[in-house]
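Here the complex is missing a single protein chain, while all its other protein chains stay put.
Each chain gets a letter, A and B, in the order it is written, and its residues are counted from 1.
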Amino acid sequence: MAIDLDRCTGCQACVAACHAENNLPLSDPESAAKGRAFHWIRVDRYYEGEFPSIRVKHMPVLCQQCDEAPCEPVCPVYATYRNDEGLNVQVYNRCVGTRYCANNCPYSVRFFNWFDPVWPEPLPLQHNPDVSIRMTGVMEKCTFCIQRIQRAERDAASEHRQVADGEIQPACVQSCPAEAMTFGDLNDPESKVSRLAASGRATRLLEELGTKSKVFYLERSE
Amino acid sequence: MLRTDPWSEGLPKRCARITALFLLHAALSLAAVNQPVQFPHNTHMKLGLACVDCHTGADIRAAAGIPSVTKCMLCHAKLATNKPEVKKVIQYAQKGEEIPWRRVYGFSSDAHVKFRHAPHFEANISCATCHGEMSQETVAVRSIDFTMGTCLTCHRQRKASQDCAACHY
Partner (left out) sequence: MERRSFFKILSSVSAGVAASSCSNKTDTLIPLLVSNTEIVPGEEQWHPSVCSECSAGCGVIVRVMEGERTVERQGHKFRERIAAIKKIEGNPLDPVSGGRLCARGQSAVQSLYHPDRVTAPMRRKGTRGTAEFVPVSWDEAIDAVSRSLNIQQSADPGKILFLTRPESGSRSATIQNFLSALNAPPPLTCSLASFAVERKASEVVFGWRGVPVYNLARARYVLGVGADFLGGWVSPVYYARQFGEFRRGRPGVRGRFIQAESRMSLTAASADEWLPLLPGSEPEFLTAVTRLLLDARLARDPEQLPPAVLNSIKSADVASLARICGLNVNRLERITRDLGESDAPLVISGASSPNTNSLHAVAAAHYLNALLGNIGRPGGILAPNQDLSPLPLVGSVSEKLKASNFLLLDYQNPVYSLPAAAGARETLSQLEMIVSFSPFIDDSSAYADWILPDHHALETAQAVVPAVAPGSAITVGLPFIRPLYDTRALDQTLVAIAHKMGKSLEPVTPERYVKSLLPPDQTWDQVACRGGLWQEAPKPVGNEVPRVAEAQAAHSEIAVSPDLARFPFYFQPYLSLQFHDGSGANLPWMQELPDPVSSAMWNIPVEIDPQSAARLDIRTGDWVRVQSPYSSFEAPAYVYPAAIPGVVSMAIGDGHQHYGRYASGRGANPIEILAPVLEPSTGTLALGGTRVQIARLDRAPAGFVQFSPRDREQGPWGYR
């Protein structure tokens, strides 16, 4: 994935899209105060300088799907691992809730289900049947909308063709009004996301940690 | 929303859930489920109907559909109208209600399985592999018991994906 910070306006359409797509538990003021609110994607803000020559920068942060993910080696039950496609997968069935992974994630993008999620009726009508409802005691995080990836791959397979570049759009990418986010195959050097990642503006978050993350941020340059 | 601290509640709750899962599993496998209409699969299949004629979508979609009462009435408006079970169907149709079929196969939501029929159909796996020879059965029961082992054995043999995320997400 590539995120163009020069296009991003910080509007958080991606955040709402993620909630709608992935059945994220609702928080309430009490749980939020304990740091238990869920946002698989968030928009961080940074201040540079001081008034009056201050600048505010917005930066969407989601699971960086690291190739050398700090969360993986600390899981005692292999509930989180890197699959063949390069996704950092979280298997709810395996997770026993040690929370070591969240502790070890430098991006703070993992969330623990302290309770079974509660939705007053009839809000559950909105639940996306393509995505599991997670239960007490498991960790969850951004999946790059694996359900959309799988659907697109299956559709392509049954039509005997390759998945086209740009065909798969995670919910956040789909919703972004400024088209700041691009999703695609980094292994394909011709894909749009590869070209963006290779452009001079691309950096990675906390690159010095050697996580080899797969989200590229295109800097806001003049 | 009254909430106590997590693990004091969470752990027993999880145990209870696992027990419930076993019970559900047992119940399903014992399931000579009490269906509202004693539908004879064998009779229909002898007449030359294929599974997907009624369970539409099993070949091209995620789910195998359950026919609506309207579909039953396509034939039974005229055929075998005097049989007691068919009369029940007609009654539902006349009331404009759907037949409240009980589910026989399926995954509990705790299994976090996203099963799709279509890819399995495309891989030429016969319905009987997972659902038994329905041409020999009357009312559907869960005659084949599948676990993740069953799925994985087949996936290994056929070199299908063994990635957790292929099914669990």
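Convention: a residue touches a chain if its C-beta (ideal position, glycine included) is under 8 Å from a C-beta of that chain, and two chains touch if they have at least 3 such contacts.
If you're wondering where the values come from, they're calculated on a predicted model, not measured in any experiment.
J.: Per the definition of touch given earlier, which of A:77, A:96 or A:178 contacts the omitted chain?
T.: A:178
J.: Using the touch definition from the top, which of A:52, A:76 or A:200 touches the missing chain?
T.: With A:52, A:76 or A:200 as choices, the missing chain is touched by A:52.
J.: State which residues belonging to chain A touch the missing partner chain.
T.: Touch with the absent chain occurs at residues 4, 6-13, 15-17, 19-21, 26-29, 32-33, 37, 39, 42-47, 50-52, 54-58, 103, 106, 108, 120-130, 166-167, 169, 171, 174-180, 206, 222.
J.: Using the touch rule from the top, list residues of chain B that touch the missing partner.
T.: Where chain B meets the chain not shown: residues 56-57, 61-63, 65, 68, 70, 98, 116.
Criterion: only the chains that are shown with their structure count from here on.
J.: Can you compute the centre-to-centre distance for chain A and chain B, using the mean CA position of each chain? Integer Å is fine.
T.: Here the centre of chain B sits 34 Å away from the centre of chain A.
J.: List the residues on chain A that touch chain B in their complex, please.
T.: 28, 31, 81, 83-84, 87, 89, 91-94, 97, 114-116, 118, 130-133, 135-137, 143, 146-147, 150, 154, 157-158
J.: For the complex, which residues does chain B have touching chain A?
T.: Residues of chain B touching chain A: 1, 3, 6-7, 9-11, 13-14, 17, 60, 109-112, 114, 116, 118-119, 122, 163-166, 168-169.
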